[in-house]
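A single protein chain has been omitted; all remaining protein chains appear in their positions.
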Amino acid sequence: MNLPDVVPMSWYLILSAIVFVIGVVGVLVRRNALIIFMSVELMLNAANLAFVTFARYLNSLDGQVFVFFVMTVAAAEVAIGLAIIVNVFRLKETVYVDEINLLKG
Amino acid sequence: MIPILFVGFAALLVGCSLMVILHRNPVTSALWLVLGFVSLAGLYLLLQAEFLAMVQIIVYAGAIMVLFLFVIMYLNLKRDREEGIGHLMRRTIGWGIGAVLLVEAVLLLRHKWVPGPLAEPGEGVWGNTIAIGRLLYSRYLFPFEITSILLLVAMVGAVLIGRGGVGVKSERPGE
Partner (left out) sequence: MSQLAALWNHPDFQFVFWALVKIVIIMHAMLGAVSYAIYAERKIAGHMQARTGPNRVGPWGLFQPLADVGKLFLKEEFTPDGANKVIFHIAPALAVIPALVTFSVIPFGPTDPFQITNINVGLLLFLAMSSIAVYAITLGGWSSNNKYALLGGLRSSAQMISYELSMGISTIPILLMSGTMSLVDIVHAQAHGPLPFVPGWYVFTVPGFIAFSIFMITALAETNRAPFDLPEAESELVAGFHTEYSSMKWALFFLGEYAAVFAISSVAIVLFLGGWHGPFLPPNLQFLWFLAKLSALVFFFIWVRWTFPRFRYDQLMHLGWKVLLPISVLNLVATAIWVYVRNNR
């Protein structure tokens, strides 16, 4: 069933862009590694929204299948990323990324 | 009706994303992110992707964020201290880049898109899950199987990394 397109496609894409930019700012501004990770998840979800928008407006389900894969990969990435953060915390007692600077010259 | 719902969910999503990056307490940021994921699921429902909406809640809001909360509680993180080397400069540059990206994106995306129908319209009201399933098991079978191997590798890797590697005693409660 195809609903009439009452919401133009560009609205969804601009929303996706806004969320993506918020994620980028989060990665750049925050120190806490976990918040940075959460901002990366925001970026992934913004991309997912763009995929689903195109899938709907182009009448092709490939976008939704891709979102399926993105979600799976994001889950795997979160698991490993958090394991790494926990390990780094055990070593350095901190989660702030600018204090993990052992290799700094 | 639909534009109202769209504006509501979109405002909720943007608000929650802003709260995620602005709040000082990691647990509160994580909870705002959960709310953001749920509003994103609402947006997927508006885009007629109901299977993806439910999977979004099950996987992202229900599993990934629980994992985040576990780690935050395990590491016992309190309020963030925003200080350190040149943090004001870092923040200005960060927000500046964000503003530039946003202006660029809006300029590019605000044109009227005219998407021609790429394929035949979908199978009808009840078709979303069945249609995705058909695609997944025919055209995208290889990525599907590779993804399952990827999950296995991630599981094994996370257990190994979390254990601390060879020769490092991991902190397990005395048993």
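Read from first to last, the chains carry the letters A and B; within each, the first residue is number 1.
Here is the rule we use: a residue touches a chain if its C-beta (ideal position, glycine included) is under 8 Å from a C-beta of that chain, and two chains touch if they have at least 3 such contacts.
Given the structure is predicted, the values throughout are model-derived calculations rather than measurements.
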item	value
For the chain not depicted, the shown chains it touches	B
Selected residue (touches chain absent from view) among B:I58, B:V103, B:I146 or B:V159	B:I58
Of B:V34, B:L75 or B:L109, the one touching the omitted chain in the full complex	B:V34
Residues belonging to chain B that touch the chain removed from view	1, 25, 27-28, 31, 34, 50-51, 53-55, 57-58, 61-63, 66, 69-70, 73, 125-126, 128-129
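The rule we apply is simple: only the chains that are shown with their structure count from here on.
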item	value
Computed distance of Cα centres, chain B from chain A, in Å	5
Of chain B, residues touching chain A in the complex	2-3, 6, 10, 13-14, 17-18, 20-21, 26, 29-30, 33, 36-37, 40, 43-44, 46-49, 51-52, 55-56, 59-60, 63-64, 67-68, 71-72, 74-75, 77, 80, 82, 84-85, 87, 90-91, 93-95, 97-98, 101-102, 105-106, 109-113, 115-122, 124-125, 128, 131-132, 135-136, 140, 143, 147, 150-151, 153-155, 157-159, 161-162, 164-165, 171
Chain A to chain B touching residues, read off their complex	1-3, 6-15, 17-26, 28-32, 34-35, 37-39, 41-42, 45, 48-49, 52-62, 64-65, 67-69, 71-80, 82-87, 89-90, 95-96, 98-99
